[in-house]
Structure formats: structure tokens, C-alpha cells
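Here the complex is missing a single protein chain, while all its other protein chains stay put.
Up next, chain A:
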Amino acid sequence: MAETQIMVRRNLPGTKYEEWCNWPDETFEEMDSTLAVQQYIQQSIRKDIQNVENILTPPESQDEGVWKYEHLRQFCMELNGLAVKLQVENECNPETCTQMTATEQWIFLCAAHKTPKECPAIDYTRHTLDGAACLLNSNKYFPSRVSIKESSVAKLGSVCRRVYRIFSHAYFHHRSLFDEFENETALCKRFTLFVTKYNLMSKDNLIVPILEDQQEGANESEA
């Protein structure tokens, strides 16, 4: 009986920590749900979170728009981990980080408000993640997760730009926290590679030196 039982890939209430997501891998072709792409991405993350190139390699004949969309979704979900870390023990609070800055060059406006304003960094982080979640789950722009309108794909760029500022703030103002998070997840590395691969951001806006060639560039400029 046990052999014929259908494998339910779901974490039911009461699942133990050891059992969490403890199911065998599937090939992409076997995944037949509408959320196959998400499932596939999460599966490759679980396999090896540090192997960012593998995670970002789409299965063959995968629609690029959906691929980008699902990845951005995943980034936003995981970024909540960083946001939580920032808030623990008041590491980043409105008194210490009054504005959203990375290097001292620019202060950024928080686009979550009708009249964008200069929110403190932690608020900016929360608002941006909320806004991104709203947009990515919006029925209007992304009614389907199987095919995505070209016009909606265009909206991903601005989400990326805003989300990246969270990384850069953490890197330049809460370095130890950032390193701890990055060691666990390699999220910034993955994100940097992602936006470079799909030309979603300009290289010199990627100010966190996380990839090898970026570090070289940083060393050169220091020298």
C-alpha cells in the first residue's frame, strides 16, 4: 500500500523540522502543477543554495518572462529573512538609519506612498517588500503564473532596482548582519547575477562587491 501512495509534496501542519520539505526531487517534466516553475526553483535552492548559477539556469524551453517573474517572487520571499534580521534587537531603526542610503551618495524616495517620501531605511525596506508582494500578486498585472504579459514583465525592472537597495543598505550600514545572512543564503550573489544576466539593472548601480569581477573592480579602484 505504501508504495502506491501518492507522494504529497506539502508541509502539513505539525510537520517536524527534519521532515520539512523532505521529499525526493522531481524532474521539471514531472512537475505538472501550475506552480511548476516555483517548485523547480525552490527545489534547486534546497539542493545547493550556494550554487547560484545552477539555480538561475532555466530548464529548456522555459518562457523567460515567467522565469524572471518567479525568481523575483522568490527573492522577495527570501529577502524577508534579511528584513527580519535587520529588525532583531533594533539593529536598523528609524533613529540610527533615518534615511534610505547605501553609500552616502543618494537618499532614495520610498515609492510606496502616493507622494513618495524619504522613509527611514527600515520602513523603506518593509514598504518596498510589501509593495513588491502586492504587485507580484496583483490579479491585474499577473493574473496567470503560466504566461505573463509582456507589458507586465516590464514592471519587474523597477522592483529589482528598489529591492536591491535593501541589499546595499545592509551591506554598507549593517555589514556583520549582511555577511551572516549572505553566508547562509548567498542571496545577494544570486540577485546580482540575476539582474546582470537579464540586464535589469545597470552594472554600476550594483554597488555591493559580491561577484568576483566586481571585487576585482573594487580592488582596482581602491588601489
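Everything below uses one rule, namely that contacts are C-beta pairs under 8 Å (C-beta built on N, C-alpha and C of every residue); 3 or more make two chains touch, one makes a residue touch a chain; residues count from 1.
We adopt the following convention: contacts and distances are computed from a predicted model.
Name of the non-displayed chain as stated in its UniProt record, restricted to "Striatin-interacting protein 1", "Mediator of RNA polymerase II transcription subunit 8", "Related to Trafficking protein particle complex subunit 33" or "ER membrane protein complex subunit 2": "Striatin-interacting protein 1". Which of A:115, A:147 or A:183 touches the hidden chain is settled by the complete complex: it is A:115. Considering A:30, A:60, A:89 or A:204, the position touching the chain not shown turns out to be A:204 (whole complex).
Where chain A meets the omitted chain, the residues involved are 99, 106-109, 111, 114-116, 118, 140-141, 149-151, 154-155, 157-158, 161-162, 199-205.
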